[in-house]
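Let me begin by handing over the structure; questions about it come next.
Removed from the display is one protein chain of the complex; every other protein chain stays in position.
And then chain A:
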Amino acid sequence: MSTILIRGAKILGGEPADVLIDGETVTQVGTGIEAGDATVVEAAGQILLPGLVDLHTHLREPGREDSETVLTGTKAAAVGGFTAVHAMANTFPVADTAGVVEQVWRLGKESGYCDVRPVGAVTVGLEGKQLAELGAMHDSAAGVKVFSDDGKCVDDAVIMRRALEYVKAFDGVVAQHAQEPRLTEGAQMNEGVVSAELGLGGWPAVAEESIIARDVLLAAHVGSRVHICHLSTAGSVEIVRWAKSKGWNVTAEVTPHHLLLTDELVRSYDPVYKVNPPLRTEADVIALREALADGTIDCVATDHAPHPHEDKDCEWAAAAMGMVGLETALSVVQHTMVDTGLIDWAGVADRMSYRPAAIGRLEGHGRPVSAGEPANLTLVDPSYRGAVDPAGFASRSRNTPYKGRELPGRVTHTFLRGRATVVDGKLA
């Protein structure tokens, strides 16, 4: 077993310290630790975080290997500082059986770059009509805890209620893509001033907020927990804040792009900005940042959504929805939340590792950096500045909205159970 000494890193942004990894475990944290024959990583000025955990990743395999595979997606995750990702269920075939989730889980194990926890579909074929075999997916080797029809909303109130109740038997959670379908027929972008000018079909905030309001009430009624995917509006924040104030078991995530970008970018008609839920307004961005800072929103989740070039190199209405995000997530969070003083690095550890791991009931991740804990760690150089270059992505897809944009911070090392998956910013 190899030993590694990370020397002089600021753990969660605190005082510089040394961290010794022996095998898969952190064995010692302190100052002046002797290196012995350990490999030394000089980390002065860098921030050491627990390995990041993403609750919302589209790895596309099986079915759309032209946009991403489990291997390329987990490489992108490692480069972005992630040690665990939750792979969404909207694959072909849909991950709605034990067989498919076990396949994805196995591919993740074989990749070795990042742990892959499959998300199971709530309903068969994501069609919102009949519950999928949630128990079988939980009992499978994949050990599914998070269930979502992401991309589609479980809009039938009875199906949603039953799913919320049913997964209590094995401490699962339903992650809702909140989108009232009738209110969003033909929707192309946020409904507001910009959509009115551009003549693009509107996706109104109320279509998200009405489902969230219903679901927090349902969760309270049946005593279940519910997780809200990629919350995107100021109104949604208000509803979640209210639900939490009641003591209800509601959690929520926000994407990096909703913390930074607004619907003004759609004026370019460039489909790289087409995403679901859509980019909202400046007021929404501000509300989301504040909510992430005060804990109303529990965590950041990337909604990494790779698409091949041809699905974005076309007119807006014909383009696919989604953006890649794994390799830029931490930089966007540093830019929008840390460099603005809204949260510190301990806050980043909480919102990007501890809380998503807790929501997903994921063991071995989201643990403090201390002796005896699994060595899932991410080392960040916060002083780095550089323009985003999609050509260098580990992901198979390049649909990033940040091309050419200068963002701060860079993941220099990622360790998965003591093994370096990223060294000096490059895949190991």
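In this section, contacts are C-beta pairs under 8 Å (C-beta built on N, C-alpha and C of every residue); 3 or more make two chains touch, one makes a residue touch a chain; residues count from 1.
Throughout what follows, contacts and distances are computed from a predicted model.
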item	value
Listed names "Aspartate carbamoyltransferase", "Acyl-CoA dehydrogenase family protein", "Sarcosine oxidase subunit alpha family protein" or "Sugar ABC transporter permease", matching UniProt entry of the absent chain	"Aspartate carbamoyltransferase"
Candidate in contact with the missing chain, chosen from A:V41, A:V144, A:A175 or A:L200	A:L200
Touching the absent chain when the full complex is considered, from A:D313, A:D339, A:E363 or A:D389	A:D313
Residues of chain A (touch criterion as defined above) contacting the omitted chain	188, 191-202, 204, 268-270, 310, 313-318
